[in-house]
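I have a structure here, written as structure tokens, and I will follow up with some questions on it.
Here the complex is missing one protein chain, while the rest keep their positions.
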Amino acid sequence: MSVITLNPPSSRKYRFSGTQAYCFASAALSILIVGTILLTLLVQSGPILLTGNADIIGTKWNPSDGKFGILPMLFGSVFVMSIAVSIAFPVGLMAAVYIAETRSSKLRRVLKSTLEILAGIPSIVYGLIGVTYLNIWIADLFDLQSGRIILTAGILLGIMILPTFLTLTEDAISAVPVKYRENAKSLGLYRHEVFLSIILPKAKSGIAGAGLLALGRALGETMAVMLVIGSLDRLPSPLLNPLSSGQTITSKLGREVTESAFGSPHFSALVFMGLLLVLITIFLTIASRYLFRQKDQHV
Amino acid sequence: MIPSLRYSIFVALAATLAACSAPDAISVSGSSTVLPAVSKAADQYSAETGISVIVNAGGSGGGFNQLAEGQTDIGMMSRDITAGELGKFASLNFQEIAIGRDAVVPSISSEIYDAGVTALTLSQISDIYSGRVDNWSEFGGPDRAIFAIDKEASRGTRQIFMKVVMGDPKAEAAGADLVTGSNNEEQTALTQSDAAIGMLSYAWLNEEVRGLSIILEDGKRIEASLDTIRTGEFPFVRNLNVVTRDDTSQAAQAFIAYLLGPKGQKMVEDAGYIRVSN
Partner (left out) sequence: MSERVNIRRVQEKCFAFILRASLALCGGVLVFLLGSIVVKGFGSLSLDFFFTPAKDFGKSGGVIYQILGSLLMVVAAAVLVLPLALGTAIFQISYNARPKIRYVLEQSLYALNAIPSITYGLFGLIFFVNVLNTGISWFVGAVILAIMILPTAILSTYQAMAAIPKTYQENAAALGLTKAQVIRRVTLPQSFHGLVTGLLIGLARAIGETAPIMFIATAFSGVTVPQSLVEPVSTLPTHILELAQQSTDPQALQNAWGASLILVGLVAGFSGLALLIRSRLSSEGRK
């Protein structure tokens, strides 16, 4: 602000410099891109939303009959995500506690950078690992005809979101001031008691924020899931059977988008699922940012 | 710094416009069944003429849509164009040209084949896919649950198979346990299982994945072989088509002529299919 007041008022008000124009245009374009993406998806979802008889909230997906029930995909996404989370969260949290308590800063740096390498492995490579190892192990373990099932996708996804969750959780735990922990220990509390009574309450918003961000990742992941989930557009039976093949929104999109004609109800139904996914992940990200900010205020 | 940036944006834009009008390669897209033959021929054609031919997979339905929307020069389809597809693009004219013949073969894991299930009737296969029968022991095989593998709905292989077995190319398969996409993926799933049934193009059968013979209503047993496909005796015979529009370029037409010529037809045979012309 002080910079501006040093210039004569006339030049700031009326002379619109090239640099300024360029910067304003860039910022406007950045906002415009987001708007265009959302608007494009919304417009293309229009046809399926406006035809009332498409049964979007149904369990049957058969484009040739005009049936576009998205429930199997929606359920598949949530189911796979739940499995991933129930693996990644406990393991990640515990490992984060261990790393955060490590006194050696060198070890901590090494661990953190290895985690970053893990987070950088492209998802298609995770998919390859799923196809060559995990799906066969799981088929053998449960004596199945094929390991391309919801459980495999969930485990693979759990491994994929682990580094992200672990890193952010570790940050949250490390942000709890050392004096709290030292005080608690000097009172004779054991480590698990320090964890439950001090660390968890203090770092709770940060951990929850990390969790939401990881949830968003899990929901949006495509390639690895698509290769191992089995692509069956049906609700599992019984409903919570993780050993059945399934379909998520992302795997459905990945497999079917090129096979539907642009502008058809089929295409529109797929875009609608994409829009739904975008809205959910944006919501999760905004919620996690809110939680991270909470953390800043508390500590 | 800033002026040079603006300049570079301008150059990039100008280059975009200039390049959009540059002459293109021939692009071919569609069925993973037709793909091996066309792709091999394309490599050889490029080597001989210097014209690049870009081949892309995506299934028969995808190939047709891309052709209709003008995103590819030639579509590949392992089935005929449906009335519904024609209706969506009523203003356009399409030509189907058969470059080879193939059969969809009901295929099973070698373990079941070796245990004695080597032939089924069409209604038995229908029972499996509609979920009425779920154990190999019903057909004289081992006491093992049948693992039925379906394919994505728009795939040509699936539509031929379901049309013959269930009477409707779009029939829902309530008995399916797994859905795959390309022939490669279906073959992989069949290989990894020891009690599965699926549908494969004839060219994908091997030691691990065995083709079933079909028992007709009069009791005649027909084995899937190049002979029974050529004569049309095997019930699942189909044409492998390339599809064009009225406005398809000369370059693309020349490539199709190559496919139908002696060198192209040899590639069709090398890929495991039957030639349409000598």
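Should a chain be cited, it is by its letter among A and B, assigned in written order, with residues numbered from 1 in that chain.
Assume contacts are C-beta pairs under 8 Å (C-beta built on N, C-alpha and C of every residue); 3 or more make two chains touch, one makes a residue touch a chain.
Remember, it's a predicted structure, so these values are computed and weren't measured experimentally.
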*asked:* I'm checking contacts with the chain that's been left out. Which of B:Val34, B:Ala57, B:Ala148 or B:Ile274 qualifies?
replied: B:Ala57
*Given the contact definition stated above, which residue among A:Ile129, A:Ala175 or A:Leu243 touches the chain not shown here?*
A:Ile129
*Can you name the residues of subunit A that touch the chain not displayed here?*
2-4, 6-7, 11-12, 17-20, 22-27, 29-31, 33-37, 40-41, 44, 90-95, 97-99, 114, 116-118, 120-125, 127-129, 131-133, 159, 162, 166, 190-193, 195, 216, 219-223, 227, 250, 253-254, 257-258, 262-263, 270-271, 274-275, 277-278, 281-282, 284-286, 289
*What subunit B residues would touch the chain not displayed?*
1-2, 5-6, 8-9, 12, 15-16, 19-20, 22-25, 27, 29, 35-36, 39, 42-43, 46, 52-57, 66, 69-72, 181-182, 184-185, 187-188, 191-192, 208
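Methods note: only the chains that are shown with their structure count from here on.
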*If you average the Cα atoms of subunit A and of subunit B to get two centres, how far apart are those centres in Å?*
35
_For a test of understanding, state which residues of subunit B touch subunit A in their complex under the given definition._
2-3, 5-6, 58-59, 61-62, 65-66, 68-69, 84-85, 88, 145, 147, 149-150, 152-154, 170, 172, 176-181, 189, 192-196
_Of all residues in subunit A, those that touch subunit B in their complex_ = 18-19, 22, 62-65, 135-136, 139, 145-148, 230-233, 244-245, 255-256, 258-262, 264
